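To start, the structure itself, in structure tokens.
The complex appears here minus one protein chain, its other protein chains still in place.
So, subunit A:
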Amino acid sequence: MELTVGAVQFFWKPEQWAEFHAELADVPVDRVVLGELVCSKRLPFYQDLIPDAVARLQAAGKEVVLTSLALITLKRERKLTAELAGMGCEVEINDLTALSYLPEGAAFSVGALVNVYNEGTLNWLADKGARRICLPPELPLASIEALAKAGAARGVAIEVWGHGRLPLAISGRCYHSRLYNRPKDNCQYACEEDPDGRPVETLEGQSFLAINGVQTLSDSHACAARQVEKLRAAGVSALRLSPQSKGFADLCRGYRAVLEGTMSAEALVADLIASDPDLRLSDGFIDGARGVDWSGLREPA
């Protein structure tokens, strides 16, 4: 199995964005998705850094893909998305709007925020030129198996959300702005304060979600480490690791070691928890009753 690094979901300072991607060149991953997924207002702050990051990652042998926004409504967002096709990299669509701009027959990837739930939709996307699909994180193993099989028949690689806070919802409303009683048009980039999202707790102090501008994420970090054998058997060809502000290079190395069989899933989980004692993990969407469920022990044995 391969490793794909997803687009950064959060609003990072330009220096942090540049450093993160420079470091990735030396990390054992196969593919990196660049660009803005969540909010078009963020892009002007770092878009000039993208060409350098592309060049450096390609020179290091990584495949580089450019993402579309997850929710495209405004005219300038439509224009921005239409321009993606001409930037010399494969496009990952995360809103079907992006597909409407691609040249007929161009190969493209499909991100986790497009609803690919069944073979009919997979086949329709394959007809359009899809060669790789990262499945929606909420799909259970039975669906993953069926879609990996259908993908194999059409030459479409199937990827699964491997690690990171789960993208649970996207909205027209910005929750960071709402938190500060600001209108979205005058958000003052409040989301920049939270490089991994703003934690949201319940009334009883249970950790539950994280706010990231117009996006809502899970509090728990999805972790497919304990599911690797099942996913491999199902025919899944890659895991997607979602960027986080701390310890990401080590995390990638850990997953690589698990895929190569030089490290056990339990050892990786123990390392992850040791590096952040407050970390909560989940793999319930793949193989549990609810998305938040975790198949392993809370504490390392």
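The rule is short, and it goes like this: contacts are C-beta pairs under 8 Å (C-beta built on N, C-alpha and C of every residue); 3 or more make two chains touch, one makes a residue touch a chain; residues count from 1.
The rule we apply is simple: contacts and distances are computed from a predicted model.
Enquirer: Which choice in "RNA polymerase, sigma subunit, ECF family", "Ubiquinone biosynthesis protein UbiU", "Phosphatidate cytidylyltransferase" or "Electron transfer flavoprotein beta subunit/FixA family protein" gives the name that UniProt lists for the one chain left out?
Expert: Answer from the UniProt record of the missing subunit chain: "Ubiquinone biosynthesis protein UbiU".
Enquirer: Among A:162, A:243 or A:291, exactly one should touch the missing chain; which is it?
Expert: Considering the complete complex, A:291 is the one touching the chain left out.
Enquirer: Out of A:25, A:49, A:146 or A:257, which is the one that touches the chain we can't see?
Expert: A:146
Enquirer: Considering the whole complex, which of A:123, A:245 or A:295 touches the chain not shown?
Expert: The missing chain is touched by A:123.
Enquirer: Which residue among A:106, A:169 or A:233 touches the omitted chain?
Expert: Per the contact definition at the top, the residue touching the missing chain is A:169.
Enquirer: Which of A:22, A:43 or A:200 sits in contact with the chain that's absent?
Expert: Counting the whole complex, the residue in contact with the absent chain is A:200.
Enquirer: I need the residue numbers on subunit A that touch the omitted chain, in ascending order.
Expert: Counting over the whole complex, subunit A touches the hidden chain at residues 70-73, 75, 77-78, 95-97, 99-101, 113, 115, 117-125, 136-139, 142-143, 146-147, 150, 166, 168-175, 177-179, 183-185, 198-206, 208-209, 211, 216, 218, 284-285, 288-292.
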